[in-house]
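Okay, so here's the structure we're looking at.
Here the complex is missing one protein chain, while the rest keep their positions.
Moving on, here comes chain A:
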């Protein structure tokens, strides 16, 4: 074939290639674009006729009511535990697949990435004669590589036709949980490739003429551990979307297509305009923060996320270059689209909660990453536990934006330290007491402690990091449905807090066991056991490290049967320090645990975490310190040692003069022990990460990325724009090798003794 081909030949060649594409995988053209598309011809034509803002306000209200009604339907009827807690959303998109609005109390993240599969459907299925898109069709999807947070979430997406014209798209998404992965519950930390992640639905048609196609549902049911849930929730989502469709058609009947199209478009454009206006108010410059993730959920290893936010006029650029490279066989990678959806969520939740919940909030903001980094991973990389970097994205804004926002004459919401950002809950699976196979996770994931604010302490266990509100679940209902028994729940974790002038909101203890099942198990997926996760602000401390505690080899039910008073209060610290269960094997472990079996009556304990603290601990009002002691949130020793308060432990009366003197003295101690910055750096800064630290990410230069794992003598330094993935050894293989080495050593010693005739 010659090199110079005519335009006609080029068009023919392009068409041939397009028609003969072997696999319609995730499309980079769609997946790397988080922006609102330019006005369509229809939108342009409609807006040329003028725009009635009062009418648009009226229509927006009606859409909100319709989305809210559909949300309520799913919330009330959904079978997935997540649906009952509100871990869902309903949404409306323009004909081009721009997310226009979500239900007012829905989880924005879901919809902020469901526009990607809709764009996929528009690009690939509309004109494909074997698929097509018509009135009454519904499409399903769960693979985050085509859009979505992670593969536990399933969406039902439906085009809305009015008088033969595609006007908009509607969707409903639920965190369903179980998806047939290598571990139950849908969040397999053990997934070492994408093929361990369970069912991976690219967007496909599963509804025709408003009816679910039973053959396809059967296939899906056959692929997951909870077939009843799969069918039930597909029906629930379909019918919620159909009700939403009815309501939108009523709006079209009343106001006409032009009014609806114009309202959705201007809702997006006005939001973008407002975001740009707010950016313009900020100081020009760059603020930065580093986030460190200390676990791959299989082993401890540091992964750095580097965040630099630059403002210049009305431009905002979020630069994540310098972040850790992707792992080839660990599930804590994410694709870029999911990461951006979490960014959109965090921006709304932590910075500008008053803005409309649309994709237009993030659309004007530029995002730069290193391809093949852990936050911009290739499609082949496992990403079943993408929650780890995604939760970091939700809080990535808080510290750097506080530094931009603090100066503003008028702020839009409170200045706030980082919320606790780990998925602290029990993921479970096995055989229920009713003989059903199941897998899912518990609702107390939704009680993460709020960061301290510039004017007040953080609220305890306030919400999930990814949504304004989702219920933490009814344990009694969970106990009826599953073998899980809560020995302790929603008891605030004393002394585990981000200290500061204002302290972080605290998390609660979660103590669980199992009963009445022949086979049951748990997993947990959290980082922050070595390096704290929720960052403080302006001198406030971070939350502490958190652990997973276990008491194995016991049966608490037998113990309590023998002696109902054997343990009167299930308190993690007391149980672990006092060891009241004789014969139990007590252990303190990393918060990342792959699925393991729990025999009847064995005890697993974790905590929801605290948000970061705000400001210097020496400025904390002693009265607030006493209040924490009174409420049993803080021990007297810590009050003295951290906050430097002098008080009578019996009456909690503060000696204000002595406190002032103690604090003044402590400030003097700081002046004595602190070194001038430049001199300090000379001693402190090393050219490379410590050799014995498993470390992934940049060090002193974001263009040079380290990948070092002392366990396998790996040390690579790469250019950031040429990242490759890294393969981690199986921790059990390392353990076996270590034991074999010990055995060989002992054997050699034995042989030496025998040779010496001893």
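Just so it is clear, a contact is a pair of C-beta atoms (placed from the backbone, for glycine too) under 8 Å apart; a residue touches a chain by one contact, two chains touch by 3 or more; residues count from 1.
Following the convention adopted for this analysis, contacts and distances are computed from a predicted model.
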item	value
Chain excluded from display, named as in UniProt, from "Acetone carboxylase subunit gamma", "Anti-anti-sigma factor", "NADH-quinone oxidoreductase subunit N" or "ABC-type spermidine/putrescine transport system permease subunit I"	"Acetone carboxylase subunit gamma"
Which of A:225, A:298 or A:496 contacts the chain that the document leaves out	A:496
From A:565, A:673 or A:758, residue that would touch the chain that is not displayed	A:673
Touching residue (missing chain; options A:390, A:462, A:514 or A:581)	A:462
Which of A:54, A:163 or A:410 contacts the chain that the document leaves out	A:410
Hidden partner interface residues of chain A, rising order	72, 75-76, 86, 105, 283-290, 292, 294, 300, 302, 312, 349-350, 353-354, 399-400, 402-403, 406-416, 450, 453-456, 459, 462-463, 468-469, 471, 495-496, 499, 501, 529-532, 535-536, 538-542, 544-547, 573, 576-577, 579, 586-590, 614-619, 638, 641-642, 666-668, 670-671, 673-678, 680-681, 684-686, 689-690, 692-693, 695, 699-700
